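Got a structure here, written out as structure tokens. Questions coming.
With one protein chain held back, the other chains of the complex are shown just where they sit.
Chain naming follows the written order as A, B and C, and within any one chain the residues start at number 1.
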Amino acid sequence: MLEASSAIAAALATGGHDGAEGRRRLRLGERRGWHLVQLGHYGATATGFAVAVSRVLGQELPCSSTVAGHAGPDVIMRIAPDQYWVVTDDTGRAAALAAAVPIEVGTVLDLSASRTRLVIEGADARAVLAKLVPIDLHPSAFEVGRFVQTGVHHVGGLLHRAAGDRYEYFALRTYGATTWEAIADAALQFGYDTFIDGDPA
Amino acid sequence: MLRIPCPHCGERDYTEFRYAGDATKRRPVHGTEDVRAWYEHVFLFTNPKGPHREYWQHVQGCRQWLVLERDTATNTVGRSWLARTGAPS
Amino acid sequence: MKLLSRYSGLALARRALTDSRWQRAWRSPDPKPSYDVIIVGGGGHGLATAYYLASRHGIRNVAVLERGYLGSGNVGRNTTLVRSNYLMPGNTQFFEHSLQLWEGLSHELNFNVMLSQRGQIVLAHGPGQLDVLARKGNTMRLNGIDAELMEREDVMRFLPFLDHSEHCRFPIYGGLFQQRAGTVRHDAVAWGYARAADRLGVDIIENCEVTGFLRDGDRVTGVETSRGTIHAGRTAISVAGHSSHVAAMLGMRLPIESHILQAFVTEPIKPFLDCVVSFGAELFYISQSDKGGMVFGGHIDGFNTYTQRGQFPRAQTVAECAVALIPAMSRLRLLRHWGGIQDMTPDGSPFIGRTPFRDLYINAGWCYQGFKATPATGWCLAHTIAHDAEHPLIRHLALDRHMAGNGHDEYGLGLWTYRQ
Partner (left out) sequence: MTVPARLPTGGRIDRARPLSFVFDHRRLHGCAGDTVASALLANGVQLIGRSFKYHRPRGFLAAGVEEPNGLLTIGEGARCTPNVPATTTELREGLFCRRQNGWPSVDFDVMALTSWLAPFFGAGFYYKTFMGPRRGSWMMYEPFIRRAAGLGEATHLPDPDRYETRHAFADVLVIGAGPTGLAAARAAGRAGCRVTLVEQDFELGGSLLSAPAGSSDADLLATLEADVAALANVEVLRRTTALGVYDGNTVVLVERHDHARPDPAKGEAREVIVTLRAGTIIHATGAIERSMLFGDNDRPGVMLAGAVRTYLNRYAVAVGQTAVIATNNDSAWCAALDLAATGAHVTLLDERAGAGAGLGEAARRAGVDVRYEVRLRRALGGRSVRGVEYARRDGAPETLACDVVGISGGWAPTLHLTSHTGPKPVFDTALDAFRPGPFATGHYGAGAMMGTRSLQESLDEGHAVGAAAARHVGATGAVGAGPACAGEWPTGHAPSPPERSPGTGKAFIDFQNDVTTKDVALAHEEGYHSVEHLKRFTTLGMGTDQGKTANVDAAKVMASLRGIEMAVAGTTTYRPPYTPVSVGALAGRSVGTHFRATRLTPMHDWHLANGAVMIQAGPWLRPWYYGWAGKTVGAAYVEEMKLVRSGVGMSDVSSLGKIDIRGPDAAIFLDRVYVNAFAKLPAGKARYGVMLNDDATVLDDGTTARFDEHTYFMTTTTAQAGEVMSWLEFLLQVAWPELRVQVASVTDRWAGMSVAGPRARQALQLAFPGVDLSNESLPYMGVREFMFQGTTVRLLRLSFSGELAYEVYVPADVGTAMWSRILAEAAPLGIRPYGLESLASLRIEKGHVAGLELDHRNTLEDLGLGKMASKSKAYIGRELATRANLRRPGRWSLVGLELLEPTKKLRGGSILFNRHEALEGHGRGYITSVTWSTEHQKLIALGLFEGGLAHEGEEIVCAYPLRNEIVRARIVSPMFIDPTGERVHA
């Protein structure tokens, strides 16, 4: 097996940082060992596509463009009117979907390794993100389960509120290190520890 | 700062989008050999001072091309719809 | 009481020590029923055109019609740069002619427009970019225009306070310097041309909005205005920022979209930067005014608008460029930012010359470069109107050039609509 490496390995290796008060109030990390499948259909094939896909996922595709759906441990996000992301830990997901969706109905594209999944955790996570994304993250406007496609430092990415104080940001892998630096820099005043969630498969 | 209603993502800062010009123009059908028609399509603009329809692409979001109604005299933003649907929803 | 009309140090002393008074800089006449030539638009270009019509072509029965106050458009909203570092055939000669006219303008107009030739450096941030600048510099030299190539070390010596550090995102690799480039006091240009044209008999009519055109078949014979109908032998449109709007009165569609370009000034400080510096990593340029403010600008905001106000994110990206170029700029404080409406064209070059209508001429589409072109535009447009034939320096700027495939893309950026 070829050894997988992280886009932010070097940055992660430098460790955490004490905040202005000498404390570390946040946890910043990377989630590893996951897969990303992008699904798409054409103008007239939405129904057949939905049927084929939900058979594999065991779950209807979400209609919402703002709230993620769940199929077991998989997270499904409607990223465009005709496109979905399946975020999964299941290595076989892409192949299973590809087998189920004929090309006449839609497309299945394995995008694993194309994104760096950054995790921001802690009570100050919202304050850190407010420095980076032009999105209203007030709990009344951005409930758990919400996701947005937006940008950090003029580069697009996807932000998902995975749990109460846990946010995950899917950065383009080639911008992963620069995005990490921006997040860590924004977290400097609060202080942070770093962690790695899930090892490379 | 302009705030643009993306038909898919909701209202966002205009900086997430890329402006792409006059959406009132109709692109000649692919292969149309009328050079004048292509010239007018590519090079001439109505550029009105007032209500207008224009293309934007939500490049940092859903990457959808959309049509936005906006008043160029005031920057007041109106309706928007996916360009692929071709009409206000 | 004596009225002083000519400007000089002596006249200033006379005004200070005697009961003499200054003559008004320009009269405020009511429009006559007809003129030989009407210029629509009392900005720098329109006033310069009127002045050269009167002074070079003996056509003095001229009116300049201005919707608001004289000089209310882009002539008073720009970052005041003048230069002649242009690459494309046609542009090189045109802008050099303009710079030469600038060099004699204070004397010509008896109005100090404060041409300050402290030089401009355009920076390169990589070897390829320096080659592109070298091509331009070599072309300038071959056309008798001053240009100097600077290597990284030369720039470090010349402007040590630019960011030459290892933290710099886009290291400075070199630059192209033109000593004769510089700045001009922008309002003075409008006022100086207005005063000089007025002395030659040109009527400058403010608060006079053109609302329509008089036509006789395909011939334009005058204008309807908020102050009545005015007949004209020939009519020229020179209304940067509103070109499409005015052309639409004649049913013309132009290769122009209106965009906002913002300009910025800091509080005044003692001499800090002696020349004009243009960043190479992004569009950004900065100089220091005689009053001490750092004057700078960048890209257009990037969408079609007629509002004369900018979007804040552009102010941020421009400020980022300022600090990236000169880290000490961070501590200076921004005093004001404002916007001007700019005609953007598909190839970044303007349109000057005749139109599909007889006796109607247009000057529009100046993109980022209208101010520095002011004297040469006036010069060439006056010639074109006087002779009903394009001046040789503007033959490449015809309104219908794109139909013939004669795009004139100075910066090689391609169709701007897809390149914001």
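Quick note on the criterion: contacts are C-beta pairs under 8 Å (C-beta built on N, C-alpha and C of every residue); 3 or more make two chains touch, one makes a residue touch a chain.
Keep in mind the model is a prediction, meaning the values are calculated, not measured.
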Contacts of the hidden chain among displayed chains: A, B, C
Residue in contact with the excluded chain [from C:R135, C:R157 or C:R219]: C:R135
Residue ranges of chain A at the interface with the undisplayed chain: 1-7, 9-10, 19-20, 38, 40-43, 45, 82-83, 103-104, 106-107, 109-115, 130-131, 133-136, 138, 140-141, 152-155, 172-179, 181-182, 185-190, 200
Interface with the unshown chain - residue positions in chain B: 1-3, 14, 18, 20, 27, 30-35, 38-39, 41-43, 55, 57, 59, 63-65, 75, 77, 82-84, 86
On chain C, residues whose C-beta touches the chain left out of the figure: 7-9, 11-13, 15-17, 21-28, 69-72, 76, 88-89, 92, 103-104, 106-107, 110-117, 125-128, 130-139, 141-144, 147-149, 160-161, 163, 165, 167-171, 185, 187-188, 191-192, 206, 266-272, 281, 288, 290-292, 307, 309, 311-312, 315-320, 322-324, 327-338, 346, 402-407, 409, 412-415, 418-419
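Note that in this section only the chains that are shown with their structure count from here on.
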Chain contact graph, described as a line, ring, star, complete graph or other shape: line
Between chain A and chain B, centroid-to-centroid distance (C-alpha), Å: 30
Chain centre separation in whole Å, for chain C relative to chain A (CA means): 49
Multi-chain contact sites of chain B, meaning residues that touch two or more partners: 13, 15
Of all residues in chain C, the ones touching two or more other chains: none
In the complex with chain B, residue positions of chain A that touch it: 43, 65-66, 79-81, 83, 134, 148-151, 154-157
Complex contact set, residues of chain B against chain C: 1-2, 13-15, 18-22, 36, 39-40, 42-49, 52, 54, 72-75
Residue ranges of chain B touching chain A (in the complex, touch as defined): 8-10, 12-13, 15-16, 59-64, 82, 84
